[in-house]
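Shown here: the complex without one of its protein chains, the others still in place.
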Amino acid sequence: MSGKTDPGRFFEDFRLGETLRHATPRTVSAADAALYLALTGTRFAVTSADPFAQALGYAQAPLDDFLAFHIVFGKTVPDVSINAVANLGYAAGIFGAPLYPGDTVTATSEVVGLRENSNRQTGTVYVRSRGQNQRGETIVDYTRWVMVRKRDAAAPAPPASVPTLPEAVPPDALVLPAGLDLAHYDRALAGAAQGWGDYAVGERIDHVDGTTIEEAEHAMATRLYQNTAKVHFNQHSEAKGRFGRRLIYGGHIISLARALSFNGLANAFRIAALNGGRHVAPSFAGDTIYAWSEVRDKAEIAGRHDLGALRLRTVAAKDHACADFPDREGEGYHPAVVLDLDYWVLVPR
Amino acid sequence: MSGKTDPGRFFEDFRLGETLRHATPRTVSAADAALYLALTGTRFAVTSADPFAQALGYAQAPLDDFLAFHIVFGKTVPDVSINAVANLGYAAGIFGAPLYPGDTVTATSEVVGLRENSNRQTGTVYVRSRGQNQRGETIVDYTRWVMVRKRDAAAPAPPASVPTLPEAVPPDALVLPAGLDLAHYDRALAGAAQGWGDYAVGERIDHVDGTTIEEAEHAMATRLYQNTAKVHFNQHSEAKGRFGRRLIYGGHIISLARALSFNGLANAFRIAALNGGRHVAPSFAGDTIYAWSEVRDKAEIAGRHDLGALRLRTVAAKDHACADFPDREGEGYHPAVVLDLDYWVLVPR
Partner (left out) sequence: MSGKTDPGRFFEDFRLGETLRHATPRTVSAADAALYLALTGTRFAVTSADPFAQALGYAQAPLDDFLAFHIVFGKTVPDVSINAVANLGYAAGIFGAPLYPGDTVTATSEVVGLRENSNRQTGTVYVRSRGQNQRGETIVDYTRWVMVRKRDAAAPAPPASVPTLPEAVPPDALVLPAGLDLAHYDRALAGAAQGWGDYAVGERIDHVDGTTIEEAEHAMATRLYQNTAKVHFNQHSEAKGRFGRRLIYGGHIISLARALSFNGLANAFRIAALNGGRHVAPSFAGDTIYAWSEVRDKAEIAGRHDLGALRLRTVAAKDHACADFPDREGEGYHPAVVLDLDYWVLVPR
């Protein structure tokens, strides 16, 4: 046995306050946008066409915000969650500088919390991960926590330290892309007439359409993000695992739900924040994903009359059309629900 | 139920003479060419290599003509055919300016004909669709007609109006890319010695090779075109439908047939016109597509000694090698036939 192979960090390998500098840097291109389109079917105009984006003040069509998130997330996997049992949550995710073709993404994670579980077999690791472009500008900054195995149950654990995380990102913490100006936002080209003022808190929208996932599709998406979590790629080992098959990366479900949400939210042109998210149940190849959204809150953006923010919950379900809005039920969820995502979007007024 | 979701137009929603301006604009790139290659296996030199294309007067390697067609077609789907029962035909398709990486495609459709069916449940909608680049140059201009459901069978229908459509585009209406000059066309690099003069009217060519289609492949291709027709993507709903499974977008069959036609037509470097096309039977994942072509006509191009036009019929069949040229049979077709496409190509002389 050579010591060359990286076994990944176990719970006792993390130190509170340390910063992990992740491999592999990646220069993105229009090809990432095209592959993301081919794999998700996204239709938002800002990420589809340079002139549309430029009319709003973007340098060119940025990559999809969740694509940027997945690329950053993927880099953290080998250092943070290769030995994870479960991805427990996200919070305080703020999207910063748009990610453009030609930009190079690097990522770091700071260990912001550690808490051993009472069984001493595992512990929860909280990391604040930041993706940056080649100018050091933050693309996305978010906290996630994962349950990680201990190498040795008897290993001593540090005192429990759990960070305080906001229930949601406050609207005044949202970052607007530099130069953004929606005076020339063309709703006909974007695909829908509704603006910020047309959405009401509590309103629910069934996104109607459904997308079936193939093994090749989710695996290609997840490899594109250089996410190395074994459960998504190795049928030989997963056949002996809990589900008998490869799990779909939860981020792919987020992307499909976002793409489906176009039908009802075509003008939600920018993800501004990720307040939280639960991967309620696993998805597998062959599943058909549907989604619905609820407007949880609305916020004006200080000094801006051209746009506002909507806080959305988007719920994705599998093999279940969402006209009946499958949701939480008692302590749990409707059995079809696979994702419950809470986020802020920007919408023209 | 929110009114945010677009239900698409029903037959009674179309008005003769109105122009629909379609979402979503799209900036294409070399990634579209690479994905199209990976999904179809196309080998035509003009769309594969910049220096080859530049030697003929192109600014760079253009995207495949049918790729351009599919991107334009895809944009029309949400406005024209989301509630369609059947795609009935194409006519008068003329390819104009080549589509280059970096160009942005937008599309409009004019309603040029409406005719309610006698059962009053459906009607035929004729649209003339035009795809443009960011300079307003026409990329492709074609008419298609589709059978669309009525929302309400009792709704009044306009007087029947059916456009006059040509049996084929006349050769003098074909558009040559600006600056095209085949003096330096390299047949060895292009892959075959035959020129326009080597093809005879009535000649039939078996393209020999076959390509099996996977679900992930046709779905990725169709999403790349932002085509939203539900039948291609949603196994959960299609399982209850007529075929029990997802239908392959007919345009993907066109692309596969064109890619297969390289073996026998390697120098047919440019699609100049789409005279007509019938999707004779549906195709499904697992089908292997073969193709053969017939030279229906030949035309000189006024003032040009370096190239000529061939009018081709390319017939695609599934799970049936085409050495026996499966074709029309009586009122119908050989049971293996899935596509009967009529188009003009340009070929060096």
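Letters are used for the chains, namely A and B, taken in the order the chains are written, and counting of residues starts over at 1 for each.
Here is the rule we go by: a contact is a pair of C-beta atoms (placed from the backbone, for glycine too) under 8 Å apart; a residue touches a chain by one contact, two chains touch by 3 or more.
Here the structure is a predicted model, which means the values were calculated and not measured.
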Sole residue of B:Phe44, B:Phe69, B:Phe95 or B:Tyr126 that reaches the chain not shown, by the stated touch rule: B:Phe44
Chain not shown: contacting residue from B:Ala30, B:Val127, B:Leu247 or B:Ile301: B:Ala30
Residue touching the undisplayed chain, where the options are A:Pro62, A:Pro78, A:Gly308 or A:Pro326: A:Pro78
Positions on chain B where the hidden chain makes contact: 29-31, 33-35, 37-41, 43-45, 48-52, 61, 188-192, 194, 198-199, 203-212, 214-217, 220, 263-266, 286, 288, 290, 319, 321
Residue ranges of chain A at the interface with the undisplayed chain: 1-2, 4-6, 21, 23-27, 29-32, 34-35, 78, 104, 106, 134, 214-216, 219-221, 223-224, 226, 228, 230, 233-237, 246
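The rule we apply is simple: only the chains that are shown with their structure count from here on.
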Separation of mean Cα positions, chain B and chain A [Å, integer]: 36
